[in-house]
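Missing here: one protein chain of the complex. Every other protein chain is in place.
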Amino acid sequence: MNAIALEASFALNVALLLMLVAIAAAIAWTRSLVAAILLMGVYSLASAVWLVVMDAADVAFTEAVVGAGVSTVVLLGATLLVRPGPVRVDWRRAIAPAVLVVGVGALLVLAVSGLASFGDPSSPANAHVGRSYLVETPNDIGIPNVVTAVLASYRGFDTLGETVVIFAAGIGVALMLGFGPRSSLPQPPVQPGEHHVVLRVTARLLIPLIILFAFYVLFHGDLGAGGGFQAGVILAVAPILHALVFGLHATTAAIPAGFVRGVAALGVLVFAGVGVVCMANGGGFLDYDRLFMPRVEAMIPPGLLGDPTHSHNWGQHFGILLVEVGVLLTVSSTMVTIFYGFAGRATHDVGSAR
Amino acid sequence: MNFVVTHFNYLAVIVLMMTGLYVLFATGNLIKRMIGLALFQTSTALLYISLGKVAGGTAAIKIYPDSPEAQALAAQLDPAYVAQFGVSGVVYSNPLPHVLILTAIVVGVATLAVGLSIAVRIREAYGTIEADEIEAVRAREPGE
Amino acid sequence: MTLFEAIYVTPPALTAQAPILVVAGPLIGASAAALSPGARTAWMVSVLTAAFALWMSVAVVTEVAREGVVDYALGGFAPPLGIALRIDALGATLALLIASVGLLGALYSGHALSSEVYPGKHGLFQAGYLLCLAGFLGLVFTGDAFNAFVFLEVSSIGTYALVAVGEARDRRALPAAFNYLIFGTVGATFYVLGVGFLYGATGTLNLVDMSVRLAALGDNFAVQAGLAFIVAGLGVKAAIFPLHGWLPGAYAGAPSLVSVFLAATATKSAIYLIVRFVFDVFPTGGFGQTFLALIVAPLAAAAAIVCSVQAIFEKEVRRILAFSSVAQVGFIMLGISLATTGGLSAGVFYLVAHALMKGALFMGVGALAISVKARTVEEFYGLGREAPWSAAAFAVGAASLAGVPLTMGFLAKWSLIAGALEAGALWVVATLAVGSLLTLVYVGRLLEAMFFRAPLPGATRAHEAPFGVLVPLLVMAGLSVWFGVDSSLPESLSRASATGLIGSAR
Amino acid sequence: MLLAAGVAGLVVAMGLMIWRAIAGPSPYDRMLAGNSFGTKTVLLIAVIGYLFGRPAFLDIAIAYALINFVTTIALMKFVRYRTLAQPLCSPHDTEAKDG
Partner (left out) sequence: MADAIHWIGGGLVFAGTLLTLLGGVGVVRFPDVYTRIHAASLTDTGGATLVLIGLGILSGFTLETLKLAFVWAFVMLTTPAAANALANAAFSAGHKPRIGAFQIMKGESSEGAGPAQRDGGVAP
């Protein structure tokens, strides 16, 4: 059993990578945009499985919900609005890019030849800082998931930047496409007697479960794979599913676009606010050890939640949680803003912009 | 040949990157180009993850040292290997690339959304999303 | 430095936190601007935030002048485990530049924006503007290779959307923004790839730690190709010659505020990061400088000539200025690739000078375009008499671009020639001379059009820009003259930057 | 041993789904293949979680199942109805239209 796990890991690695290459080639080859978008989703799912094999559980989580979920929906929304013809292929125009790509590939192979071989535990990448995180996290942060510890605490500033990037994308899409549904949305071609009662019932059952699962992922991020970002995307999937099944107008009636935008900004404020509070208490920006004023910190009973050794990590626990909540707010509301922007825009023709 | 075996992951990822770049540069359709860009960015992520894999390692979510889970994982590996590269008896993969790639994936989806929204506006302003047709329309405009 | 010591009033508690406040302030301001109810409130938030960022960067500059290098560990974790900000003289110089242009731009946007952006979107627009500001400031302050990527993307994603907003005036902004997005993202991804290779070879992302480990490593394909990817990736953002394709369209199409801000800061912060990697992270005299001298310098020289010629044959004023930017980036990179103290400090001085003059020029174009939608050179005929103040400020910027004495541009060219002669690089001097002559041609054409031509028959008459636009414009142009006469501040900053870089690498 | 064989079987099944997704011919075939591919990845994650001794990965499997469903619905609406914003008909709506 044991040796088999190692061999299976290697075989899966190779098989999935070959599968990814095949899917990528198919994406390049196909002329159907729908097929390309669908294959992109399949690519994401396959790469997510590969990521699990590579022990990157958190990344697999994110790649699946983002790549297969949000990206696909956004691509579909955009394709609807641009109503493209088939992708044209002009072989004469493909030669220069091919030469360029081969050049880049050659440089990449050259670069890769200087790297340590795959899986080497003593390679510089794995031996230096990466290993220090594994050794130091139990003492510094005190949570089991090292990825969350690095993400939210050691490199919390990166995560603030990441949240801001998402926020910026929300701003960009809102600037380009507006905020929500127009009155003149196209009517779908429905056949007489056609209906989707099964989907409506299933969606009604699923939406509360999705929201519940999102909060589980948020609060479980310290202990296992997951965290604010993944939870945010999953939370955003609930209104997206609602809009897909019950219509965008019903969704915006429940969750107005302005509210969503406000929450996105609020999330950034929560994250940065945690940093400022730490600063006000005499620490550095995002130094969660100083999240509580010394007076408050003294009041925390040692051994709260049954962990006597790590009571000095309370600031870290709370800081990470608050920061993840900020990420969740921004990510989920930005994803919903983006969906509203794409799904809610009516198709325009030339000259009728705005 | 040995190089191909020890660096197989990197080489496969390079093929993926080249495919993405090729799609990006060879097609005129703006949506297909965004797909190519997404493919390229995702493949970069795969390179980082390959860098952080440790042979025989497990996900960097701590397992309590003496739990049966930890013992089962340690039993798969040579004890000397575990002693040298493990952290309290368990060999973990490197968490840092995972963190970086989480950020990069987010950046990727942000770029995708903004790029597609611009593509939609291009369609509304020019009536096409083929790069050469846009060029043709632009060339006819005054001031060029 | 005396100027700042005189006006320097910052509480010590804030001084200690100033490096992070420079970056975090605009981030918080951006969310506040997005939340603000009206266009006016959003503008005020924007101005206040930019002013705060400028105040804090002044505090950082003073601190750097006293200490040499300022380190700030985020999250209370010492690098390389945590992310650290590391501000040397060059970073402080650029932060001061970016924050000043940011504040002037924010002031300018009060009036200029209303004619270009739908009022209901001002809040989001200002939020995007502040995010760009935060991104550029973070980029020059961070001491972590991956964190730099994050800030690169913060600024870029904001910029793509802001450029595209220019479609309200000119629909060509849309394909330009898309092009910029594709180029910029490929560039950023190349940067990430390069950082990945450096990480794979050194195991760290902290720039200081990385330089220590690289010095011990010696030659390695991963490291060398990594640097090539980093320079190529950042070269896209810095518009180094063959990678500049996105720039003219983006500068020409963007709303004038965005053109001003991008022209003054975007390429500069990317150049900063290239300099940082080549001189600070890579060992002195090693592969980095060879790469710069053998590959980047010839391209920069080509840019200085080719793009100046392109600028001469352009019809649109903004595109002339944009091509001129690419050529001037060539000059800056020429100075930097000399890799001597003189060359580097000339490059940095030129960089500051160029930011100020291009800021003034694009602001001037924007101010003139408020009353008439002038785009081409013909449409600029006679504007000098109709809007004298805006035109005068534009002329000052143009004079600085051409290198007229008593402007900053003259000193910049002078120090570049001095640096090249000192390094014995005569071909740089020759390139500079040819490039400057070409610059004179297109600048002369612009000034002639504005001051010595009668307006086209039937053209609408322009009138002077509103006061709120004029003040930042005149300040920006005034700075070019002020520093052209009393150049002690930029001179000392660029000298300190150069010695810091060459010295720190030894 | 049996688990490893199961993994192999799932990977082969995934390959077959990719074939169907590429070959089409109708978009519904592709969507079917995509959806079925998703279900197989859910199972694969579950099995390799046990095989590698980390059953906590099941959380990821749940997320896959959810996302897979939403993506399939979005694709279906795209191909069949050319809109993401309009609601799917309930039986009540259709009756009203018929009458």
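For reference, chains read A, B, C and D in written order, and residue numbers begin at 1 within each chain.
Note that a residue touches a chain if its C-beta (ideal position, glycine included) is under 8 Å from a C-beta of that chain, and two chains touch if they have at least 3 such contacts.
A quick note: this is a predicted structure, and the numbers were derived from the prediction, not measured.
Undergrad: Where does the absent chain make contact, in terms of the chains shown?
TA: A, D
Undergrad: If the missing chain were put back, which residues of chain D would it touch?
TA: Touch with the absent chain occurs at residues 1-3, 5-7, 9-10, 12-14, 16-17, 19-20, 24-33, 35-36, 39-40, 42-43, 46-47, 50, 55-56, 58-59, 61-62, 65-66, 68-69, 72-73, 76, 78-80, 82.
Undergrad: Quickly run down the residues of chain A that touch the omitted chain.
TA: 31-35, 79, 84-86, 190-191, 194, 196, 198-199, 202, 205-206, 209
Just so it is clear, only the chains that are shown with their structure count from here on.
Undergrad: If you average the CA atoms of chain B and of chain D, how far apart do the two points sit, in angstrom?
TA: 22
Undergrad: Roughly how many whole angstrom separate the Cα centroids of chain B and chain C?
TA: From the centre of chain B to the centre of chain C is 30 Å.
Undergrad: I need the residues of chain D touching at least two other chains; which ones are they?
TA: Where chain D meets two or more other chains at a single residue, that happens at 52-54, 56-57.
Undergrad: Hunt down the residues of chain B that sit against at least two other chains at once, touch-wise.
TA: Residues 21, 30, 51, 58-59, 61, 72, 76, 96-97, 100, 103, 107, 110-111, 114, 117-119, 121, 125-126.
Undergrad: Spell out the residues on chain B that touch chain C in their complex, using ranges where they run on.
TA: That would be residues 21, 24, 30, 33, 37, 40-41, 44, 47-48, 51, 96-97, 100, 103-104, 107, 110-111, 114-115, 117-119, 121-122, 125-126, 134, 138, 141, 143-144 of chain B.
Undergrad: Spell out the residues on chain A that touch chain B in their complex, using ranges where they run on.
TA: Where chain A meets chain B, its residues are 2-3, 5-6, 13-14, 17-18, 20-21, 24-25, 27-28, 33, 36-37, 40, 43-44, 47, 50-51, 54-59, 62-63, 66-67, 70-71, 74-75, 77-79, 81-84, 87-90, 93-94, 96-98, 100-102, 104-105, 108-109, 112-113, 115, 117-123, 125-126, 129-131, 133-135, 137-138, 144-147, 150-151, 155, 158-159, 161-162, 165-166, 168-169, 172-173, 176-177, 223-225, 229, 331, 338, 341-342, 345, 348-350, 352-353.
Undergrad: Using the touch definition from the top, list the residues of chain C that touch chain A in their complex.
TA: Per the stated touch rule, the residues are 17, 20, 24, 27-28, 30-32, 34-35, 72-77, 80-83, 118, 121, 124-125, 127-128, 131, 134, 138, 144, 146-147, 150-151, 153-154, 157-158, 160-162, 164-165, 167-168, 171, 193, 197, 199-205, 213, 220-226, 228-229.
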